[in-house]
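Missing here is one protein chain; the remaining ones are kept as they sit in the complex.
Chain lettering (A and B) follows the sequence in which the chains are written, and residue indices restart at 1 in each chain.
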Amino acid sequence: MARYAMTIDTRTCMGCTSCVVACKVENQVDTPFFRNCVVQQISGEFPDLRLVNIRENCNMCSEAACVANCPTGASHIEPKWGLVEIDESLCTGCKACIAACPYDARFINRKGYAEKCTFCLPRLKEGLDPACVATCPCQAITVGDLKDPSSKIASLLAMRKYWTLKPEAGTQPNVFYLE
Amino acid sequence: MNPSEVSVIGANPGISPSLHIWGWEIAAYLFLGGLVAGLLVISGLAHRKSERPAESLAWRGPALVPVLLTVGMVSLFLDLEHKLHFYRFYLAFRITSPMSWGAWILLLVYPASILFALAAVGEFGPKLPGDWDLVTELAAAVRRPLAAVNVALGVALGIYTGILLSSLGARPFWNTPLLGPLFLLSGLSGGAALLILLEPSREAQLRLGMLDVKLIGAESATLALILIGLSSGGAAQRAAAQLVLGGSFTAVFWIAIVMMGLALPATIELFHRFKRAQASFYPAALVLLGGFALRMIILLAGQASRWGTLQ
Partner (left out) sequence: MERRQFLKIAGFSAGALAAGGGAWMLKPRTRLAGKRYQVNSFCEMCFWKCGITARVEDGRVVKLDGLAEHPLSRGRLCPRGNGGTGLLYDPDRLKTPLIRAGKRGSQYFREASWEEALDYVASRMDTIRKTHGPESMALFTHGSGSSFFVNLMKAYGTPNFGAPAYAQCQGPREVGFQLTYGMGVGEPEATDIANSRFLVLIGSHLGENMHNTQVQEFAEAINHGAKVVVVDPRFSTAAGKANWYLPIKPGTDVALLLAWMNVLIQENLYDRQYVEAYGAGFDRLKQITAGDTPEWAAAITEIPAETIRTVAREMAKEKPSVLIHPGRHTTWYGDDTQRSRAIALLNALLGSWGRPGGFYFPSGVDVPPFPLPPYPKPSRARADGSGTTFPLADQALTSGMRDATVSGNPYPIEGWLVYDTNLLQSLPDPRETVKAIQSLELLAVVDVLPADITGYADVVLPECTYLERYDDLYAATFREPFVALRQPVVEPMYNTRPGWWIARQLGRRLGLGAYFPWNNIEDYLDRRLKSVNLSLAQMKKSGVATFASSEPYIQAGHQFDTPSKKIEFYSNTLEKMGVDPVPRYHPHEEPPQGYLRLLYGRLPMHTFGRTTNNPVLASEAAENEVWISETTAAQFSVKPGQKIRLINQDGVRSDPVKAKVTKRIRPDCVFLAHGFGHHAPRLRLTNGRGASDSDLITRYKTDVLMGATGMNVNFVTIEEA
């Protein structure tokens, strides 16, 4: 099994939300919902401020709490890509997965099913980059197989310092923020 | 550095910055599930221990169980985003998902408790119109084993309603192993209170009242342990504890749960016992209201609690 992961370069990410719009259109995400978002964080005092843009989406956790808590198996690990995916044909809309996700990555769509970032699996299968990765003006996002040492993502993680969101929540997220 | 200013573009309403996915429907379901558990355990044990349990324990309580369970299931059903897909719970059993256990437990509790109700009413209750002889005779034959099964299922149901929430590691307020016991104890206490309301005999009322006082004591201790545990935990747990100890849920927690739901009814019940007075309607009703408030506030506070300082 591959283990697809994502890096986001906080140095170059402008927080422009191009990825958010691209995702919404590509995946026909119901308004008012989004599969990804941009969090702008400010610390310090004017004018010595620090600004970090944190573009968030499903962390494709290795210990996916959403999968563990799903009563039907609708939320599952896609075996080939190592991605957490949702099978709508099994979903009851019980929301256990939403409550279980420390990243608030999910929502219930207008059809009544749980929805979240899929890493654009349909595009990956066609050999395309996810919509957000493809459009990011700053090329701040990389998606690839952690288990493939020759992948761009593996070398980025080898070269750069990185952090993850809420590691203390214990789900072993696979979205890495490059410093 | 801690962020002093956070703005989000693309936040999902009802999810971020705070979660609002479960409301009164789930609180009602958790409450009624607990109540059913309490009724089953207390009356079931009475059936095991005594040849002729008190009226409420003998048949009134057991008879009420399927009704309460139905109302609870309807509440749960109301919350489901995809009601027609209820059946999908039964396409799998998922060991890691308490929601899945719950679905299956409910599937067992329903017929078991109906059978138990029929047996109990058949043996101790008023004569039902129509010809029920065959059913009641059959049930009567298995009433005591049925009682045992219902006790076991009651414990499972009671604990499960707590574990359902405590397994959701994303919400520090829920994420304590004591939530299951707390909900079980609260369910038992609620069950005892409900039985008091159903019980015609003053003697039995007082006995149930004393049982309730003990249960309230145990429940209070568990609640205290949970809060102490949270308060001495990491930052996320401390922040979660603050929700009821010095935050948005503090007033309602202390007034509706601690004072009205636990302290006051226990005091009145003790007082009745001491005075050997007629048990009144009020403490039992307070316990029941407190039990619902407990579910509601834990449900809401849990959704408001989160890991990390981030959105």
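One rule holds in what follows: a residue touches a chain if its C-beta (ideal position, glycine included) is under 8 Å from a C-beta of that chain, and two chains touch if they have at least 3 such contacts.
As the structure is a computational prediction, the values presented were derived from the model and not from experiment.
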**Request:** Specify the residue from the set A:Ile8, A:Val39, A:Ala140 or A:Leu157 that touches the hidden chain.
**Result:** A:Ala140
**Prompt:** From the list A:Lys24, A:Arg55, A:Lys95 or A:Lys166, which touches the chain that is not on show?
**Reply:** A:Lys24
**Prompt:** From the list A:Pro47, A:Gly127 or A:Pro149, which touches the chain that is not on show?
**Reply:** A:Pro47
**Request:** Please give every residue of chain A in contact with the chain that is not shown.
**Result:** 11-12, 14-18, 20-22, 24-26, 28-32, 34, 42, 44-47, 49-53, 131, 134-140
**Message:** Touching residues of chain B against the unshown chain: what are they?
**Reply:** 4-5, 7, 9-10
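As a working rule, only the chains that are shown with their structure count from here on.
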**Prompt:** Roughly how many whole angstrom separate the Cα centroids of chain A and chain B?
**Reply:** 36
**Prompt:** If you look only at chain A, which of its residues touch chain B in the complex?
**Reply:** 15, 17, 20, 32-34, 36-44, 50, 52, 54, 65, 67-74, 90-96, 98-104, 106-108, 111-113, 165-166, 168-171
**Request:** Quick one: which bits of chain B touch chain A in the complex? Just the residue numbers, please.
**Result:** 1-16, 19, 21-22, 79-82, 85-86, 88-89, 91-92, 94, 96-100, 102-103, 164, 167-171, 234, 236, 302-303, 306-308, 310-311
